[in-house]
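Every protein chain but one is kept in place in this view of the complex.
Entry: chain A
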């Protein structure tokens, strides 16, 4: 339906006409939650929007209520931190200082300005419009898949949109039973469901150990953790590691869990193929050289009924890049936001915290979110930064250095493409095989992921390249470019048609009857 949001009982302040709130936070993960409750505590009017139904983001996943008692402690090292945040969220919600809008996917953030001033663009805009697609709860009585348009106006914006998992494809990665490492962890945390009985955990990055430990602790068998990087190379960055004893303890805890369950850790190895017909039945594991090229003759098979795989996380930047926020490249080649000492982006009025500034973990996200809130309050109210800000900044710098050290170690080697055969689908949505991408990047003259996409449709499907983007860029011989997705999620045309605007009146078109999805 394209009715105005207020007709769907959206909270006051969230329609295009209500006065703007002080701060709109996008993302209710550790960073966004910390920012929102801190800002509300400082007396700001805050709106917290998240696509998910429950606060917590990637890290704090909620077990289904009935399973609460059985929650393995290993899954949440800092559950008490989250519990405290959630209490503060509830308290501020009760006073009306903070409004949490779950199930709201923000598809764009735009400066609000009269059309005439567009020519001289760069002047800082005092008000932002956040356009969201809101899930309607059951019984909302809507016919178009239960979505309504919501616009939130705000004086400042904090983008805490987190990250998504990087996948590097290999033959067989589309088989049932092959799941993302993050997905496996999420399944476990929210439903206590194991992806299989024997789950190989493979890819690269510190999260593999966490995932394997969680699977083992929950009663699954993990025949091996297969890590493409070389852990001993951590030894080359002792400073960053030693300044982060907490992180080391976390790693050691996972290590101890793995040891206790007899899990093998194979470093500088990769799963280069998954085998099976209806479901994965085994994987091929090969030794890698420094560039992640498989070493001939090193292949062996490991039987399993599931594979949890991931190659680190990639910051989710599309809202920020659409606003023109400057980016930089982190140590693993991934773009992240360029933020200053107070979490400000290069666009005045827009802050960011958490994984958007580079992958660094939940503790860093919490520190940055809180720091950002102090900075926003200072900008809006002219208050001074409290002494705590210096503490947070120190913590942030230390954890950022740790994150960079990790990114250096786990940076994907250029040789990984050697384990792709031409028939392997790289883009799952559009079923584009590696061979087609190689042809586009070779004889057809594509030199970047965008042109490969235009020539092959890789990245044009439902996920808009979140799954294949890094891999396609690599095959095109380019560093991954910052995300550009002017629509962060699918938006019904009826919502777009009903956007407030100049020109001919935007009458809501008649109730739609969407045709069935294409049969391709």
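Miscellaneous remarks
By definition in this document, contacts are C-beta pairs under 8 Å (C-beta built on N, C-alpha and C of every residue); 3 or more make two chains touch, one makes a residue touch a chain; residues count from 1.
Throughout what follows, contacts and distances are computed from a predicted model.
For the chain of the complex excluded from view, the name given in UniProt is "Glycine/D-amino acid oxidase" [choices: "Glycine/D-amino acid oxidase", "FAD-binding PCMH-type domain-containing protein", "cysteine desulfurase" or "Cytochrome b"]. For the options A:262, A:324, A:341 or A:386, the residue in contact with the chain missing from this view is A:324. Looking at chain A, the residues touching the absent chain are 2, 108, 110-111, 115, 118-119, 121, 129, 131, 143-145, 322-324, 430, 440, 442-448, 450-451, 454-455, 457, 460, 462, 464, 485-487, 490-499, 501-504, 506, 509-520.
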